[in-house]
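With one protein chain withheld, the remaining protein chains of the complex are depicted in position.
Think of it as A and B in the order they're written, each chain with its own count starting at 1.
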Amino acid sequence: MFMRFIYKFSSPPYFYAISGKLLPWLSALFFVLLAYGLYGGLVIAPADYQQGDSFRIIYVHVPAAWMSMFIYVVMAVSGGIGLVWRIKLAEIVSIGSASVGASFTFLALVTGSLWGKPMWGAWWVWDARLTSELVLLFLYLGVIGLYNGIEDKRTASRAVAILALVGVVNIPIIHYSVEWWNTLHQGATVTKLDKPSIHIDMLIPLLVMAGVFKIYYFIVLLLRSRNELLERESNGKWIDELLEKVN
Amino acid sequence: MNANKLEAHRLSCIRDERVLFSELSFTLNSGQVLLIEGANGAGKTSLLRILTGFRKPDTGDLFWNDDALDDAQEFYRDTAYIGHHNGLKDTLTAEENLRYAQALASTALTIDDALEHVGLDGYQQTLVRFMSAGQRRRLALARLLCTRKALWILDEPFTSLDRASIKLFEKFIENHVSQGGLTIMTSHHNTAIPHTLLQKIHL
Partner (left out) sequence: MKQSSLFQALGAVIKRDLLLAYRQRAELINPLAFFVMVITLFPLALGAEIALLKRIAPAIIWVAALLASLMSIDNLFRADYDDGSLELMVMTPHPLSVLVLAKVTAHWLVSSVPLLFIAPLMGLMLHMDSDVIGVLLLTLLLGMPVLSLIGGIAVALTLGLRKGGALLAILVLPLYVPILIFAGGAVDAAMSGLPISGHTSMMCAILFLAITLTPLPTAAALKMSLS
């Protein structure tokens, strides 16, 4: 029953039709929530008692960092599904996620470094979280490089899925080893603010922004998957029918 | 040898957005040779890669003695493959190369006998590096004789062989299938294998 649903949803014509209907709604939701999140984060939320207004960068930094991990997991899981059940859509979702994930990782690094300047007085500090993000960016670059290196796109998708699965097993190991390394080598020179109970007016926009980032990822993923589907299925019958309808 | 059967059911292969073949079905029984013909780029090698289990068909199924090929370990017990490359190590001797092949499979002829059959007697201790292209091909084919496999899959087995050697190997293939073996091969040459044994697929 469940598998039948999966197969139906992942059949290219069905997915193409559904995603076409979803996109306008998602975009509307995205803009509404974005407006609210930005207003809440930049205007309503009170300035931090220690960092003043510079803390407001968390409304970009933290959701971006969350997304960078989240997308890697999505990439590995859908890649694994593609490997096992040979569902074309899963392969496409997997590789479509890679560059979005890399962009979010890069964004998290840049905002982290911008935030570091007022906080630590340096553009880059070998803080455990930033270092993990940096390694994560390398992992993303590997995935993208491998996909572009292999000519046959189906083979490339499978190669990427294997790599993403290896990466996803490694991420926790990398994460904890980096954290351990950080406490060993850095001692107490770098202290992130210990999390004081965050003000509710600060928290709500943060959660809204996290939602906004997720929706954005979803929109981009749908757009990319639709493109990639059209390209890969260019000799499929359903595309001819689609074109006839348009004309 | 037991009776064996390879069954292909509605195979199709798409490579680089191009449909190489579709709806391809056949059954190959013990005692038969399947000859795959077709122009360059028609998908002969792709078909062989599917039949060896290296590549999954885009649609369709393969069965070895009624078991799906996905459980390839069982299938590989019975299958020998010779591709474009000979699979020989340049810096090993002829004997060392064959001994390695035997260690991964089951033994049929002894190495000395196999070498004698392919006309390489006396080359046991020669490094492959010092052999000619034809001799290397014959050494690769000697692998078929010194390991026991029911199904031979041969991609252009006769490249760089002279006419006498080709005749010799066609005899080996005939012997193999007459003892209950199966052979799948692609070839540019007109083969002298009797038509009664032969099935042809034209891509």
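Rule of thumb we're sticking to: a contact is a pair of C-beta atoms (placed from the backbone, for glycine too) under 8 Å apart; a residue touches a chain by one contact, two chains touch by 3 or more.
Model, not experiment: these values are computed from the prediction.
Q: For the chain left off this view, which of A:L139, A:V208 or A:L222 is in contact with it?
A: Result: among the candidates, A:L139 touches the missing chain.
Q: Have a look at A:L22, A:I44 or A:V169 and name the one touching the chain we're not showing.
A: Only one listed residue reaches the unshown chain, and that is A:V169.
Q: Hey, which of B:L20, B:L47, B:L69 or B:A101 is the one touching the hidden chain?
A: Answer from the full complex: B:A101 touches the omitted chain.
Q: Against the chain that's been left off, what residues of chain B make contact? List them.
A: Interface with the chain not displayed, on the chain B side: 49, 52, 54-56, 73-74, 76-77, 79-81, 83-92, 96, 99-108, 148.
Q: For chain A, which residues touch the unseen chain?
A: 83, 135, 138-139, 141-142, 145-146, 149-150, 155, 158-159, 162-163, 165-167, 169-170, 173-174, 177-178, 180-181, 184-185
Just so we're on the same page, only the chains that are shown with their structure count from here on.
Q: Measuring centre to centre with CA averages, how many angstrom lie between chain A and chain B?
A: 48
Q: Over in the complex, which chain B residues touch chain A? Could you list them?
A: It comes out as residues 15-17, 19, 56.
Q: In the complex, go through chain A and note every residue touching chain B.
A: Residue positions touching the partner: 86, 151-152, 232, 234-235.
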